[in-house]
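One protein chain omitted, others in place.
Showing chain A:
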Amino acid sequence: MVGIVLISHSGPLAAEVAALAARICAVDVPLGAAGGTEDGGLGSSPELVAAMIERVDQGDGVILIPDLGGSVLTARLFEAPGVVVADVPFVEGTIAAVISASAGAPLRAVLAAAEDARRFRKF
């Protein structure tokens, strides 16, 4: 299954979006939250991101979903074969990616599902 890592300046924000996505989805998707600095402050920690990528990587690729600003830059430092950064809304993109990944979709399809979230109107 494709792994997903959420990256935010805020630890609680990343953790809660991950928790929400996990609750919405019946299947356990490898999903990690890498928010805040190692000492719990605001910011992004490449070390946390690296550890999370390793944890969620099952060999089918990993999608990084940053919220904004420095999180995007930190995420992009990890772009590599099999590790892609999704330019998507943080909450909606995560939900779409998790649901798609849970159905066993390959990396490219999960990324496309997350990107589709950009076009979803709420009403």
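Quick note on the criterion: contacts are C-beta pairs under 8 Å (C-beta built on N, C-alpha and C of every residue); 3 or more make two chains touch, one makes a residue touch a chain; residues count from 1.
Please note the rule applied: contacts and distances are computed from a predicted model.
Visitor: Using the UniProt record as the reference, specify the protein name of the hidden chain from among "Dihydroxyacetone kinase subunit L", "2-oxoacid:acceptor oxidoreductase subunit alpha", "Ribose transport system ATP-binding protein" or "Gluconate 2-dehydrogenase subunit 3 family protein".
Guide: "Dihydroxyacetone kinase subunit L"
Visitor: Extract the touching residues of chain A with respect to the undisplayed chain.
Guide: So the residues of chain A touching the unseen chain are 37, 41-47, 69-70, 73-74, 76-77.
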